[in-house]
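With one protein chain removed, the remaining protein chains of the complex are shown where they sit.
To keep things simple, chains are lettered A, B, C, D and E as they appear, and every chain counts its residues starting from 1.
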Amino acid sequence: MNRFLMSNLTWKEYQEKIKMGILIIPIGSIEQHGPHLPLGVDSEIAENFALIIAEKVGGVVAPTLTYGYKSQPNSGGGPIFPGTIDLNGSTLIDLCKDILTEFLADGWQRILIMNAHYENEAFLAEAVDLLLRNQTTPFPKVVLANWWDNISASTMTKLYDEVEFRSWALEHAALAETSLMMYFCPELVGSEPIDEDFIPPTYQTFPVPKTAVPASGCLYTAKSSSAEKGRLIVEDVVRNFEVILGKEFA
Amino acid sequence: MNRFLMSNLTWKEYQEKIKMGILIIPIGSIEQHGPHLPLGVDSEIAENFALIIAEKVGGVVAPTLTYGYKSQPNSGGGPIFPGTIDLNGSTLIDLCKDILTEFLADGWQRILIMNAHYENEAFLAEAVDLLLRNQTTPFPKVVLANWWDNISASTMTKLYDEVEFRSWALEHAALAETSLMMYFCPELVGSEPIDEDFIPPTYQTFPVPKTAVPASGCLYTAKSSSAEKGRLIVEDVVRNFEVILGKEFA
Amino acid sequence: MNRFLMSNLTWKEYQEKIKMGILIIPIGSIEQHGPHLPLGVDSEIAENFALIIAEKVGGVVAPTLTYGYKSQPNSGGGPIFPGTIDLNGSTLIDLCKDILTEFLADGWQRILIMNAHYENEAFLAEAVDLLLRNQTTPFPKVVLANWWDNISASTMTKLYDEVEFRSWALEHAALAETSLMMYFCPELVGSEPIDEDFIPPTYQTFPVPKTAVPASGCLYTAKSSSAEKGRLIVEDVVRNFEVILGKEFA
Amino acid sequence: MNRFLMSNLTWKEYQEKIKMGILIIPIGSIEQHGPHLPLGVDSEIAENFALIIAEKVGGVVAPTLTYGYKSQPNSGGGPIFPGTIDLNGSTLIDLCKDILTEFLADGWQRILIMNAHYENEAFLAEAVDLLLRNQTTPFPKVVLANWWDNISASTMTKLYDEVEFRSWALEHAALAETSLMMYFCPELVGSEPIDEDFIPPTYQTFPVPKTAVPASGCLYTAKSSSAEKGRLIVEDVVRNFEVILGKEFA
Amino acid sequence: MNRFLMSNLTWKEYQEKIKMGILIIPIGSIEQHGPHLPLGVDSEIAENFALIIAEKVGGVVAPTLTYGYKSQPNSGGGPIFPGTIDLNGSTLIDLCKDILTEFLADGWQRILIMNAHYENEAFLAEAVDLLLRNQTTPFPKVVLANWWDNISASTMTKLYDEVEFRSWALEHAALAETSLMMYFCPELVGSEPIDEDFIPPTYQTFPVPKTAVPASGCLYTAKSSSAEKGRLIVEDVVRNFEVILGKEFA
Partner (left out) sequence: MNRFLMSNLTWKEYQEKIKMGILIIPIGSIEQHGPHLPLGVDSEIAENFALIIAEKVGGVVAPTLTYGYKSQPNSGGGPIFPGTIDLNGSTLIDLCKDILTEFLADGWQRILIMNAHYENEAFLAEAVDLLLRNQTTPFPKVVLANWWDNISASTMTKLYDEVEFRSWALEHAALAETSLMMYFCPELVGSEPIDEDFIPPTYQTFPVPKTAVPASGCLYTAKSSSAEKGRLIVEDVVRNFEVILGKEFA
């Protein structure tokens, strides 16, 4: 029983943590992640990061938002693959806005949204903006962050020792996510390393053609993934978040 | 690693289960449940029922909707207690509609929505109605059910052997939910049995006064709760759902 | 010309009544009510109750909301019968919110929403909550009530002297509504007493099958209905509302 | 008991009238109409016209929409006067769209929306357009009409024999409406004829200043109003509607 | 390079003009205007009026809203003609509301909305009302005006010297608009003067029949149009606006 999960606390236990604590809201997706990773990868990663950071900084982890915005062809599988269950943009905005409204009403002053699904970001930012754009005080404050934007350059070098890093859009179900899953929940990772080398177009087309993404659902190689690389990412990202939260939530 | 959870499946494993299978969508809430139960009771119960039923009928369990509609004073704690994080009605309608739209697009013909939060029901029904009201074929078919409406009369007699059953609205964090939590996750249940005896008014008032609910957050007694009674409920409800799904999804 | 109806007052006459008075907003539906009752039953009952209470407590009756939320199969006829003209949930929420916003802007401090259609309740509560959830003063105050929840136990015994009371969901077009219509507008009541004995399922299915409700549109018996029983209900309910309003609007 | 009112019919009686009949939906407002007329003038007029036309053409009159769009300063009292209870534009659109959707689902092929509140028109047209813009068959057909646009020139001459006709915007609570109320419900008409002579600006300003409308709430004179002139309007307008419906609904 | 166009200013240049200046927001449409005028007539006219007035009163002209509300058959071509690209009502309301919100946040106290498309008006008024209805101070103030409502009677006499003025609804692509285009951008005006004489019905029908408007897209005659008459309108309207803004924005 994880004591950092809000859902495991009674209302009295939860209430005690609000005043000086940090609330972390993990958000992922349910989306195809190739033949070697489960549909819940993004939510799994978001929640795991949130729990480790909560332990470090004395935070509370809200229930993970397990459904996210629409997976796009150039950074995932889009609507082509079964098991990708996407929310409309306005729904994600409303969902995030409602939840934040309630947490702010409970008195939280420091909130971290831990995002693990590339396509969520614009809609999450919109939700927070709609709530806080007219606020003139620095607190309550919301930090919205993706884990991948917070890997140090030195760690990137270690991760991409055998394969070249191209872009985070291409990293869908590739080295970084596979390594993280090997570290967090190895029993959910299939044995075959995927090895795609897809060059997505420099624009989007609608309706999305069936051939927009390779048949595996992956865009790039997962070769050289390892639990050890997962550990490297986690330790680096968590350390960086400690610095960020220390600075922003002082 | 539970193989009935959609989030643990790859898209290929998931795809194989669609054609003849049953999709179960659990929905709960994050809501105060007195000093002896955690905030995640409803989601915990919904997901546990869903997993057991999925195992019985060969189903797949979608990620649980862990945020629900607004807890009401006369059947919970309403907005009075911290830790009750509620969605607006239109948000829950949109969320449920988006998810169902996607599952239907994936080809599911048999969907069970397993609800464990009293106040969700009207908004879930609205969402499904908006999607299916013009459909002229019997399938795809959605069954929307609350676990408590599907306890047999004979089981009710066994459960309420020491205390009188009043109404499901009053059973918030009381005997039935406490017993289910003792059975599903005893480590999350506090030791003191709550013993309120609140008579809610025959109407609602707004704004909700601070005294609308006893200070504990409970409305009625949890005395005589036991893991054994939890087991009785689960076995009875699961059996009844097997009958219902057999009839409706034939 | 009824002087308690807002629509019959000039703006000056209306203005004089705001400061200390009670505004009553009746809401019903236009919905099938079996072969013996007209489509407007719920609105008729809501408005009649409102007018009598207004006379007792010095209130003003706003124009009745004559279209309501979707009739459900397990408590009415759902979308199966012609003449059931239902609003979407979001429309009813907006409608109620707009009207209340305007009445509050006019200065009303005491508002009673008199509901006579079972399925409206969740959406009316949502509308009022959206308006008043952040209000920190006790007034303006809104009371939301269904007439049937405010019949005394002793009156229930007198009403159900020949037939057993089952549940309010089953009472659609049954003894209570038929008796009220016999009392309020006997010329609109058909002569044949309906005698269904339908056991609705313990769950909902979508799309709604044509056989979800008996062909008459009724769920239970209307036998032993009488204008005298209608009078009993009215006198009891009005007395109870006088007490409620006296307590809540003091 | 008026047999042309839908709310007075059972679902079976109503069903029989759908196939070849005309459904008339009256829509008014609840809006200040000066010191001599009640707040419900527009709804009263809309419903009375609808009932007379229904009798002539064999129609059914739906429950009147008694709340309308926002009264504007240059054609009524705007938000300045108490008793003017206005809907937002999007609410009126949704309300009208929901109701029409249901009536169309019931099978109506010929629908007349009888409007008696100037400011409703744009939003009613939007609602109908949203429903029918992609329909490629001529039926079902909706006619949207204001009563004042359908007074013959010869009748106008008779009505404005003593005072000059300026514009329909200025006719708020003036000669035409006062005469109609004298004809339809004389008991609701105050004795003093109002005699304003207001020249509204050629533009709108926001926020609406308190001086945007004369203190009486009227814009122009009601002098020379009479029940006889009301009768002239009614007979002329009804005759014209018979021609219109004969032509459009053939 | 026009220095009154906001889009041509840097943020520093723009900032300097806010405090005492007038912001003018032109709004038109993209809509068929017969065989002799281009689709952009309304936007062209709105922007040209705005620029001349801005020069006179020291204003700034915001980017023109070039898409407007739905052209209606009785005052334009409705959905019948290609090239008429219409916004839904709720979209125009939101668009106008968002933009005004931002301009108000920038500190503007005096805003003129210069409308040149008949059908926009109700939705523009709704947008401004939603923003300012609860404001209790006279400033910030928004003036919403159509150019045609601000032509002096004496100018009207000069314009309609050869043809009779019927109504502004019929003036779609007729004498006034054609003359204005001959004055503002003669190179966009076709040589043949259109000469329709259409009597629109006294009501609306949906779906809009293909014959609702003459095949040319015009409703009335453009004969006797001239650049000179365009100049007369412009000088008169601009003079009137100077008076209006002087009075309202003092």
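Note that in this section contacts are C-beta pairs under 8 Å (C-beta built on N, C-alpha and C of every residue); 3 or more make two chains touch, one makes a residue touch a chain.
Just so you know, these numbers come straight off a predicted model, no measurement behind them.
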item	value
Neighbouring displayed chains - absent chain, whole complex	A, E
Selected from E:Gly21, E:Gly40, E:Gly78 or E:Pro207 as touching the chain missing from the view	E:Gly40
Hidden partner chain, touching residue among A:Ala105, A:Leu130, A:Met156 or A:Cys185	A:Leu130
Selected from E:Tyr67, E:Tyr220 or E:Phe249 as touching the chain missing from the view	E:Tyr67
Chain E residues that touch the omitted chain in the full complex	1, 5-12, 14-15, 18, 30, 32-40, 43-44, 62-64, 66-67, 77, 79, 81-88, 90-91, 94-95, 98-99, 102-103, 105-107, 185, 187-188, 190, 217
Positions on chain A where the hidden chain makes contact	70, 72, 79, 88-90, 93, 119, 121-123, 125-126, 128-133, 135-136, 138, 141-146, 149-150, 201-209, 240, 244, 248
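Quick note on the criterion: only the chains that are shown with their structure count from here on.
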item	value
If a chain touches chain D and chain E alike, it appears here	none
Of B-C and C-D, pair with higher C-beta contact tally	C-D
Centre-of-Cα separation between chain E and chain C, whole angstrom	48
Gap in Å, rounded to a whole number, between the CA centres of chain C and chain B	29
Per-residue multi-chain contacts in chain D, two or more chains	79, 88, 90
Overall pattern in which the protein chains touch one another (line/ring/star/complete/other)	line
